[in-house]
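Every protein chain of the complex appears in place save one, which is left out.
Order of writing sets the labels: A and B. Residues in every chain begin at 1.
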Amino acid sequence: MYGQAKEHDHDHDHPDFLGHHWESPTQQFEAGKFGMWLFLTTEVLLFGGLFCAYTVWRSNHPELFRYGSQFLDTFWGATNTAVLLISSMTMAMAVTYAARGKTKAVIICLLLTLMGAAGFMAIKYVEYNHKFHEGFYPGLAFYEEPNASHLWQPLDETAVAHLAHDKTMDMDESNLLHAEALVRAELPEAPAEAVTWNKAVAGPGPGGLTTSHEQEQLAEFTAFLPEAFLGDNEDIAGELEFADGHAPGEAPHMAHPLQDPVRPVNAQKFFTIYFMMTGLHGIHVVLGGFMIIWLLYRTIRGEFSREYYTPIDLGGLYWHVVDLIWIFLFPLFYLI
Amino acid sequence: MADNHEHGAVGHIVPIKMLVGICAVLLFLTALTVWVSKLNFDTVNIGEANILIAMGVATVKATLVCLIFMHLKWDRPFISFFFLASVLFVLLFVSFALMDTHANAPAIIPGNSTVIQQKLDALDASAQAAHASGEVSDGQAAHGDHAEDAPAHDAAAH
Partner (left out) sequence: MSTTDTPNMTGPAPVPDNYLTYSRGIWSWLFTLDHKRIGLMYLMSVLGSFFIGGIMALLVRTQLLVPEGLIMDQDQYNQVFTLHGAIMVFLVIIPSVPAALGNFVLPIMLGAKDVAFPRLNLFSYWLWMTGALMFVLALFTGGLDTGWTFYTPYSIDTGSAMGGVIPALTGAFVLGFSSIFTGMNFIVTIHRLRPPGMTWFRMPLFLWAIYGTAIIQVLATPVLGITLALLVVERAFGIGIFNPALGGDPVLYQHFFWFYSHPAVYIMILPGMGIISDLIAVHSHRHIFGYSFIAWSSISIAIFSFLVWGHHMFTSGQSELVSVVFSLITFSVAIPSAVKVFNWLATMYKGTISWNTPMLYGMGFIFIFTIGGLTGLHLGTLGTDIHLHDTYFVVAHFHYVMMGSALIAFIGGIHHWWPKMTGRMYNENWGRIAFSLVFIGFNLTFFSQFMLGSQGMPRRYGTYPADAGFQFYHVLSTAGSYILAIGFFITAGYLIQSLLGGRRAPSNPWGGRSLEWQCTSPPPHDNFSEAPAVGDCYDFSVLRWDENEQGYVWRDDVAHPGSEDVS
């Protein structure tokens, strides 16, 4: 720019990519890496605050997190992890090929990384979409009736249609109308009393069931739930081995939290911290995607060589940190 | 490996084989933690061990990514030191916050938070009102066939 245009030091060989204040390309490269690592430490501190919030809340309400993580699909989470790990590998490969001057290979690897980023966001979209259908929003919005939940009893028309559609996808039934009829046949009877939101709060910890009167009311309430959804009734109010009370060897039962007798108090907090952390991470993935596109553009224009591929290296470092954060987010929300 | 110390024009180059190998290890470790967690939720209750295994393996994976993918193994130690220091500061922050919150934890007021509770009460009230006035929710309209069976079913259940 203004300063640099006039600054070609004629005393020694000063390539175009070398800033006027650097002595050698290696010095510029090393300094660039150091600067990028400093930026990455700021990213660690940025997410560190959220990890602190997670830790504080989890240590105060462990049952909340054990309960909440069952609503996250481990399959999609693991797939996302694999996608990011592979894209991290392709990014590192891009750096290696760039250092060897193999431009075509660099372009291919950057494209693969970009596909990984896109794939991650696509899976994220699927996951978030599902969550919003189930009504899992952060904060107060959690306590609204969901619009298309698979777990909600009684189900509304949209959900019936969804479940029927799933049935046809499973090839259990090719006729959509017949599938809907099957879904309705499996539905429980409508309760005589209105669904009481407040009563569906139980389980260990503050606000849990303490009196036999409340246990009685719980028994009334759960009476209309299908048999398969209930475990051993006696265990529900007691110390639970598993968040939802299923015995070892049994499939976990999942009722929608708003109707679940063993929903912990303030259940929305799990989704608050989930959306905050994965959302911020998702923003970083998107920004990383833009960065990869910019690197692709510069590579195609031929701006890089064996002597100068610093932006690719620095971009790679950023991408690896995005991967690093997900490596920790995945077990924190999906596995434990 | 012969390529381990390959030097480019400005720095060390990581061999492709090493990158692929490390990625394979990372994918395997991921699968391992998923298997252990499924074990915990479905079959065996290993409780706290699941957390330790999951976070321990995550730390191992992170270390591999830092050392190999991010090149720290061949960089100046000062960068690793600085990065580790930042992680240490996060741990410091977390530990003090935990110490503070644990001292106050027994005093946590039980029950839902106030606004949440208000919302639940309001929803209860409207649900009761809707039910009492004979309107049924959209979903229940679908159970038109079963409506007359409902009271009998309830009577049988009690």
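Note that in this section a residue touches a chain if its C-beta (ideal position, glycine included) is under 8 Å from a C-beta of that chain, and two chains touch if they have at least 3 such contacts.
Because the structure is predicted, anything quoted here is derived from the model rather than measured.
Q: With the full complex in mind, choose from A:L18, A:L50 or A:I123 the residue touching the hidden chain.
A: A:L50
Q: Which residue from A:Q70, A:T168, A:T272 or A:S305 sits in contact with the chain not drawn here?
A: Of the candidates A:Q70, A:T168, A:T272 or A:S305, A:T272 is in touch with the missing chain.
Q: Quickly run down the residues of chain A that touch the omitted chain.
A: Considering the whole complex, chain A reaches the absent chain at 1-4, 7, 19-21, 27, 30-32, 34-35, 38-39, 41-50, 52-53, 56-57, 138-141, 266, 268-269, 272-273, 275-276, 280.
Q: Name, in rising order, the residues on chain B that touch the hidden chain in the full complex.
A: Against the missing chain, chain B presents residues 78, 85-86, 89, 92-93, 96-97, 99-104, 112-116.
The criterion applied here is as follows: only the chains that are shown with their structure count from here on.
Q: Within their complex, state which residues of chain B touch chain A.
A: Residues 8-11, 13-16, 19-20, 22-23, 26-27, 30-31, 33-34, 36-38, 41-45, 50-51, 54-55, 57-58, 61-62, 65-66, 68-70, 75-76, 79, 82-83, 85-87, 89-90, 93-94, 97-98, 101-102, 105, 108-113, 115-116, 119-121, 123-124, 127-128, 130-132, 136-140, 142-143, 146-147, 149-151, 153-154, 157-158.
Q: Under the touch definition given earlier, write down the residues of chain A that touch chain B in their complex.
A: Going by the criterion above, the answer is residues 25-26, 29-30, 33-34, 37-38, 40-41, 44-45, 48-49, 51-52, 55-56, 59-60, 70, 74, 78, 81-82, 85-86, 88-89, 91-93, 95-96, 99-100, 140, 143, 152, 154-157, 159-160, 184, 187, 189-198, 201, 205-207, 220, 223-224, 241-242, 248-249, 251-252, 265-266, 268, 306-310, 316-317, 320-321, 323-324, 327-328, 330-332, 334-336.
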